[in-house]
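Right, one structure below, let's go through it.
Right after this comes chain A.
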Amino acid sequence: MTPVGQGAVWTVLLVPILLGGLALGGASFARVLDARADGRRVTGAVLAAPLSATGRLLVQQRRAVVASDRLLARTGVVLVPVAAVLAALVVPWGNVAASDLSVGIVWFNAMEVVTWAALWMAGWGTNSVWGLVGGYRFVVQGLSYELPHMFALITVATGAGSLRVSDVVAAQDGLWFVVWMPVAFAAFLISALALSFAGPFDTATGRDVAGGVLAEHSGVDRLLLLAGRWLLLAAAAAMAVALFLGGGSGPLLPTWLWTVLKSAAVLGLLVWLRSRTATLRMDRFVEVGWMVLIPLTLLQALVVAVVVLR
Partner candidate 1 sequence: MTLQAFLLLAVALLAVGLYGALSQQSIVMIMMGLELMVNAVIVAGAAFWFFVSPAQPDGQVVVLVAVTLMAVEMAMGFAVAIAIFRSGEIDMTDMAAELRD
Partner candidate 2 sequence: MAEAVIFWVCAAGAVATGVAVFRVDSMARATFALLASFVFAATPLLLLGLSYLGVLVILMMIMEMVVMAIFMIMLMMNPAGLMPMSMVHNRRGSLAIAVGTFVVLGAGVLLVDWPQRAGTPPEDVTFALGEALMGSHMLVMLVIGLGLFATIVSAVVLAHPRGRYDRFGDDLRGRPADDPIRGGVGR
């Protein structure tokens, strides 16, 4: 397999397109699963539901509560999809990465943490109690999932001996990291759902708080938040492929196609988990994160460190 290299400048433009395609596919798949769970027939309208929702939100009138903090709300809303795209810049598609930074893993982590600030600002800025409750819930969730997530990333970096994502892919030439780092992979998938506030971790936008952060957002703002959530999930799925599933390696097909297929498979698994699990209350997940996930991921890092040193 040819090593991953830095792509030309124009490849940066491909990242939002690829990521958007993945995210749209994931959203459509989620609608299909929902329809089947409800016993409805899967028709073209169900498949195209994300697109029609996009069109509806684009023409919808924006409304705002009195004395809302427009500056912070708008900044937060825009930052969610922007953070997802920036995080995906370091993901290699096949053997081309749009931006193969020497500290790619740290960059991915930093951009994905931008969501903390973005969601809190989007919730606070609407001057709605539901939005603020949603923002607070996401911060609690962040404090619970972030450390296991970081330890999973550290485990991968230790195994590859580098923070550069292309080195991580190259280090999996013989054996994929998922085989000898299963706990880190599981923790990464859990945190992928948590960082895109999806599935069991959707309390930030929960129905019990009338949509939480989403409660007072309408029109384009709401579209950016909903799209950003899917983009984040897609970016995390694509990153999981590069970090644990050998990147673009595979027989017969070209490497970029393998990357897309694997990313779609991971995204499908995440969407399936999302529709099959019940919402987890944050006061419960905090303790699970700190008492179960952190020790497990630490042990995983220890095992990998010992193997690397041996």
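In picking the candidates, the idea was that all candidates are chains of the complex that A comes from, given by their letters.
Simple rule for what comes next: contacts are C-beta pairs under 8 Å (C-beta built on N, C-alpha and C of every residue); 3 or more make two chains touch, one makes a residue touch a chain; residues count from 1.
Remember, predicted model here, so these are calculated numbers, not experimental data.
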Which candidate among 1 or 2 is in contact with chain A in the complex shown?
2
Spell out the part of chain A that touches candidate 2 in their complex, as residue ranges.
67, 69, 71-72, 75, 101-103, 106-107, 109-110, 113-114, 116-117, 120-121, 124-125, 127, 136, 139, 142, 146, 163, 280-281, 283-288, 291-292
